[in-house]
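Removed: one protein chain of the complex. Kept in place: all other protein chains.
Coming up: chain A.
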């Protein structure tokens, strides 16, 4: 049971890293996430059913997410539409696109289909129970993605991304087109989100076009929870706390789901809880700001 929380937390951490990239680094509140997460899941499921190799399917899921993010950024850049609206537009369109990808179905089970996880379990079944194999597998996957992001953010391009969310004028004065950077950044972010969706589909054993409903809120809640856990200006710590925040968020949701009935809570209340969690985090951050100004 407990390893289930960790596995789910780690899968959602990949999505939370994407949300961190747009909301925190780029200062581009991107709602495409609600559409690109199920997009990753449905691309993965559809391709696995067609017998495409899981690795290649994973790559195409990622690419699909990148494309979705680029659409949002392009709408924002070219038509001067506010980022929130651009994201909502893409997200809404993706709902139809995702159903198309599943050949006009709303969901697709992955029973008796070879996924990356079943292949991995096959390899490790002699030494490890599947749930622990999954745990180790996702620890490695998330650490690799986290490390790749850490390295990316100390490259010349990554540093400019850091400046973009804070001071767009500085980036422009540097002779760099902020629109190009947003295209790349929002693209990578949604690529990660789709990757997370692709893993979620394999772990849960099905893909559903409604998988993404409210996912951006849980990603944001994870990012904010993480921010309360560690303070630093080092990028490796910033990404680490996103991962920890995602696991903590899943744990809180788990507690809500399993022990909530004592206080008459149902799983339907979880979205309410996620929202309240974000509001509480915002209020706490505000309080801290007022206090530090008072000193």
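Here are some notes:
One rule holds in what follows: contacts are C-beta pairs under 8 Å (C-beta built on N, C-alpha and C of every residue); 3 or more make two chains touch, one makes a residue touch a chain; residues count from 1.
Throughout what follows, contacts and distances are computed from a predicted model.
Between the names "Phenylacetate-CoA oxygenase, PaaI subunit", "ABC-type transporter, ATP-binding protein (ATPase)", "4Fe-4S dicluster domain-containing protein" or "STAS domain-containing protein", the one given in UniProt for the chain missing from this structure view is "ABC-type transporter, ATP-binding protein (ATPase)".
Of the options A:140, A:170 or A:280, the residue whose C-beta touches the omitted chain is A:170. For the chain missing from the display, the contacting residue among A:155, A:210 or A:266 is A:155, taking the whole complex into account. Residue A:180 is the one among A:53, A:92 or A:180 that touches the chain missing from this view. Although one chain is not displayed, chain A still touches it through residues 151-152, 154-160, 162-163, 165-167, 169-170, 172-178, 180, 233.
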